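Right, one structure below, let's go through it.
Excluded from the complex is one protein chain; the other protein chains are retained at their positions.
Labels run A, B and C following the written order; every chain starts at residue 1.
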Amino acid sequence: MRLGLTDDQLAIKEVFAGFFGKESTPAVVRAAEPGGFDPKLWRRVCETGAPGMGVAEDAGGGGASLGDLAVVAEEFGRSIAPIPLIDHQVAARVLARFGGARTDVTDGETLASFALRPAVNGSWWLVPGGSVAGLTIGLDGDELVAVESAPPAAAPRNHAAQPLADRSTAGARTVLASGDAAHAAFDRALNEWKTLTAATLVGIGAQALHMALDYVQSRIQFGKPIGAFQAVQQSLADLPIAIDGGRLLAHKAAWAGDNEAAGVDGHLDIDDNDNSNFAVLAGMAFVFNADGAAHATDRSLHFHGGYGFAEEYDIQLFYRRARGWALVYDDPARECGRLADTMFGPRESVR
Amino acid sequence: MRLGLTDDQLAIKEVFAGFFGKESTPAVVRAAEPGGFDPKLWRRVCETGAPGMGVAEDAGGGGASLGDLAVVAEEFGRSIAPIPLIDHQVAARVLARFGGARTDVTDGETLASFALRPAVNGSWWLVPGGSVAGLTIGLDGDELVAVESAPPAAAPRNHAAQPLADRSTAGARTVLASGDAAHAAFDRALNEWKTLTAATLVGIGAQALHMALDYVQSRIQFGKPIGAFQAVQQSLADLPIAIDGGRLLAHKAAWAGDNEAAGVDGHLDIDDNDNSNFAVLAGMAFVFNADGAAHATDRSLHFHGGYGFAEEYDIQLFYRRARGWALVYDDPARECGRLADTMFGPRESVR
Amino acid sequence: MDFELPPHVIEFRNTVKRIIRDVVTPEMIDEMHTSGTFTNHTLNRALAKEGLLERAVPGMGMGDPLELWVLFNELEKAGAPYDGISTSIMVAGVVQQVGTDEQKQAMIPTVVSGEALVCMGYSEPDYGSDVASIVTRAVRDGDEFVINGAKMWTTMAHEAKWLILLTRTDTEVPKHKGLTMFLLSMDTPGITVEPVHTMGTERTNATFYDNVRVPVSAVLGEINGGWRTMAVALAFERGVMGGTNVAVPMLRHFRKWAAKHIGDDGVALIDDTLVRERLARIAIDNEVAKLLTQRSAWIAASGGLPGLEGSMTKVFASEAYQKAVRWCQQMAGPAGLLQFHEPNAAADGWIEYDSRHSPVTTIYGGTSEINRNNIAERHLGLPKAR
Partner (left out) sequence: MDFELPPHVIEFRNTVKRIIRDVVTPEMIDEMHTSGTFTNHTLNRALAKEGLLERAVPGMGMGDPLELWVLFNELEKAGAPYDGISTSIMVAGVVQQVGTDEQKQAMIPTVVSGEALVCMGYSEPDYGSDVASIVTRAVRDGDEFVINGAKMWTTMAHEAKWLILLTRTDTEVPKHKGLTMFLLSMDTPGITVEPVHTMGTERTNATFYDNVRVPVSAVLGEINGGWRTMAVALAFERGVMGGTNVAVPMLRHFRKWAAKHIGDDGVALIDDTLVRERLARIAIDNEVAKLLTQRSAWIAASGGLPGLEGSMTKVFASEAYQKAVRWCQQMAGPAGLLQFHEPNAAADGWIEYDSRHSPVTTIYGGTSEINRNNIAERHLGLPKAR
């Protein structure tokens, strides 16, 4: 048992904290609005190997575990970098898993995205990264496919300035898997996406807390820093709890995902609070951190007072991404319903 | 428009505040546990005319409006009196409405109760006041009936020490109404019960706040009354808001109920926040005050510290009744579902 | 316990509703969101033309005092651009109460005709919640005052004809006692306006005062009585001039959209059990927010000063709105992220807009913490804790 990071992971954390801290400043984030994509930053991140680091080594990637990717994701979230890194990493891993690893994707030269919802009427709705990706991985009926096609010119204007787009299933189409295997692969990839998104949201929440602490210690009202008032303190004291709890949960999901990939099946006994099931932990991590990041950014913005609402302050950038980067998948309440199906069994008494 | 009490209502309030304050002290409440009924207090309340005050004058009652009864209910709630007053008042009104007014019920000599749920297999489940009432009014299939039978010896032990019991539909049985009229009468009575229970819960919440204020101003820690700490103040400041809002809502429901009884139908336009519909306001008042009283008693108990948890302190009596007196009807979340059916229409796209 | 408006107020309300129906078009609302300036000259003039603004000004005695609440409640529920006239009418009420005849004659007719707007300079970059500590100086120079300083959140300054400006005129006395309020024209030389854009699209301003010279007759109220003049303004506002029912249009927008938004399973979103529970709770809170506001209006109309009641309403309504927005955006899922004019946007983009607008509502006009302090100290009688 070791709940913290390994030495390798600590090194990864340091590298990416440095990279994103330097390359994805709030000015960079702001400049990339509303489209939500900075091609130069993408090129720079490709130099770090991050886009393909989760691809197996024998497929030409970095061989990083999901746990390692979660460490990167938190730093990515902390800087709300305007690149669809998580989506690309998940897509690249799916490709490699089905023998379709492509150097251009592993290198990040071709940007890939992962459709979070099965296609309806030949279209994947609001694919994150979809406005910039040349390759879309998604479920189309009973097939898991990779479709190569030119991305649209622009993303619809959206809350978090994400590079979203609806993408067609038409194009140069490769079938990666069919039938049950396709559905299983889609589920696996979606669980990876939820896990890494959860870690990203931990980073957003942690950074929002950091910004709040800076502000409340320097803003003086009534002759004191506002952070000296219990009204502020009691509310901020909840944030590190949710952040730490959310990080542990995201890490446990990643650990369970790595175990599952290694053929070690998880265990699920909710009655005994004993749970190492990847799908359940990924869903839990998504729900808990979607709420946690929304709350942390809400409180941080609030304690910035009027300035928190001003466009020129940075906290509003985080506030919007805490919401957008989670809800692009779904309502956490509906995810709870799906978790209940796994944890408590299907609704047998209802037709 | 007059949102406060009329002069008559102010007089009613004063009388019953005095009565319950004197007759239903915490010692009286405590002595009546676990059965939850003090026969002496019931006899005393009969002397005030409260049991039949909501019965029309021409039926031998006090001719009080639902609004007047809500004023009494709040004072009743403030003292958590161990008598099923609301249940009796509602039952007595139903009887009178169908020409079945009985002097012994109007006087309170025979205790009547109202079954909140239609009978299933010849039994009404957990009727409030059921362990002491000689007459049960309830819906049995398509009939609204009054059943005379001896109450059971004891109530099941329950959270709020309420005089609950399952009651059989067998006994000396009078049919008050049949078919649609029975269902409409049941709905009307249930809405009256929700409204008066809401007012009762306002009283419980208001008294819990009062007790919290007494305690936090006299309890010294760290050299100050604990009520001088913002951590305590910020939390307590929410309570009067919920209490005042809940009272306005309960009063509006009562007003709408009196209008409905006078043949003035309510209006319902949720899109315009324009609502004078009795059923909707009664349900809203129930939900809002069930939550409000639960929260107020929770905070009050909490700020009493360890003493709040001690049996010998009074706040735990209020904490349990705030829950029991509401949940004896149902989960507020399910009531929200029923409200949605009225406010937004039935679920047409679901079979 | 009578919750029905008197007949003449119902008639007033019907007039407001009619004007809204006739004048407030989707294009007008759209323009307000595009420009970030939440006022509209056509609407203001239409209301003025039928005498509604005049009737709403507190203390003018032209209409029932309840009409102030009814006017802004209807405008708010309609999602109409009313920020400009709400401030203007409130200040007109202050001028009516404490202004000189000269000030009344100069200013009030321009406001009630719907022609002129007023902006307020209270907060400063370093003083928000602690407004009594502001440092913008007004120094007496013969028959004039010379004003220097900077103000923050001077919303409508770029549209307004009038400005009320809180200044420090005495530094030697306790901070509340050295403040003076001025009423001046925005044309006065030395005033600069710089836009401040917000995440909610709404534009506000920073304003700068560089040797602004005004005659002594520009003092509104007493010299060194600025705190009192501000209190009058607050007493008029008392939470009945909009801002406490903003979740009503949101629920309406969401409901209409959810009724026609059919999921992949063929079930309309409005028929989803988890959605219905949350919408019902929003409707309950909307009713309570309305009742609390109505109470303030009733107390004011009965001659009372509903100051703390206004604080209570504001805390409740703004926090309930934020909860409702969070729920609606979550229930909408990805569609709740799409902005105005994007296909498939939840409620035509309103949900996304509300999510950007809602954070400010627990900040401006007194943060929830400041309001709770006031409630704890002045309503609950707890010891001062700051």
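Definition applied: a contact is a pair of C-beta atoms (placed from the backbone, for glycine too) under 8 Å apart; a residue touches a chain by one contact, two chains touch by 3 or more.
These numbers were taken from a predicted model, which means no experiment stands behind them.
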Fill in the blank from the handout: Absent chain's touching partners (shown only) are A, B, C
Problem - Given B:Trp42, B:Phe229, B:Phe288 or B:Phe344, the one touching the chain that is not displayed - result: B:Phe229
Exercise for the section: Among A:Asp7, A:Asp180 or A:Asp272, single out the residue that touches the unshown chain. Expected result: A:Asp272
Practice task
Identify the residues of chain B touching the omitted chain, counting contacts across the whole complex.
Solution key: 120, 125-126, 156-160, 162, 164, 220-222, 226, 229-232, 294, 298, 301-302, 305-306, 308-312, 316, 319-320, 323-324, 327-334, 337
Completion exercise
Had the left-out chain been drawn, it would touch chain A at residues 1-6, 9, 67, 70, 209, 213, 216-217, 224-225, 227-230, 232-234, 236-238, 240-242, 244-246, 248-249, 251-252, 254-256, 270-273, 275-276, 281, 284, 287-288, 333, 336-337, 339-341, 343-344, 347-350
Problem - Residue ranges of chain C at the interface with the undisplayed chain - result: 273-274, 277
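Throughout what follows, only the chains that are shown with their structure count from here on.
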Handout entry: Chain whose averaged C-alpha position falls nearest the assembly-wide average
Key = C
Practice task
Between chain B and chain C, tell me the centre distance in angstrom, where each centre is the average of that chain's C-alpha atoms.
Solution key: 38
Exercise for the section: Please compute the C-alpha centroid of chain A, do the same for chain B, then give the distance between them in whole Å. Expected result: 49
Exercise for the section: Specify, in ascending order, the residues of chain C that touch 2 or more different other chains. Expected result: 369, 372-373, 385-386
Practice task
Would you pick out the residues of chain B that each touch at least 2 other chains?
Solution key: 229-230, 233-234
